[in-house]
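One protein chain is absent from this view; the other protein chains keep their places.
This part shows chain A:
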């Protein structure tokens, strides 16, 4: 990795470790290996959102051209959010793409992601299915996001009713993750979900 990138990541790492956000457990960065090119990030779900109480893991890949190019970040923890792929964890956030600026840091990126969880942009979606639900069935979106946070990110609001339907599909031989995803995408309509899976 280019010298400037390594140098900067090292400095940033220290900055994040010392930051007050770390002190109150809002963000965190860990090393994955000694190369400084791959890092593991963590952000806490922001309060008063469906993601509250959850902790979301992020994969951060630092390109050699960093900071002239943004780090490649995706969610490792599954999340139900219009701007994050529910399948791959890919993020649609302008600053990680064409609006990147060389003065941005890992800390600002993680804080931006936290802000993204608090303020979704359904008109510029990464996951069109989630975005449609967000716009058309906002309450279902909220409970689904809560439920996903509980299941995958350690959140508190597990929806028992949703999980019962997942179990029904699992009983039919459907993989649990697929079952939950399809049910979520179909607004937890078991019939339509079954149709989608078996047609």
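By our rule, a residue touches a chain if its C-beta (ideal position, glycine included) is under 8 Å from a C-beta of that chain, and two chains touch if they have at least 3 such contacts; residues count from 1.
The rule we apply is simple: contacts and distances are computed from a predicted model.
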Undisplayed chain, where the name is taken from the UniProt record, one of "Bardet-Biedl syndrome 7 protein homolog", "RING-type E3 ubiquitin transferase", "Translation initiation factor eIF2B subunit delta" or "Dolichol-phosphate mannosyltransferase subunit 3": "RING-type E3 ubiquitin transferase"
Contact with the hidden chain (one of A:36, A:80 or A:100): A:100
Interface with the unshown chain - residue positions in chain A: 4, 7-8, 11-12, 67-69, 98-104
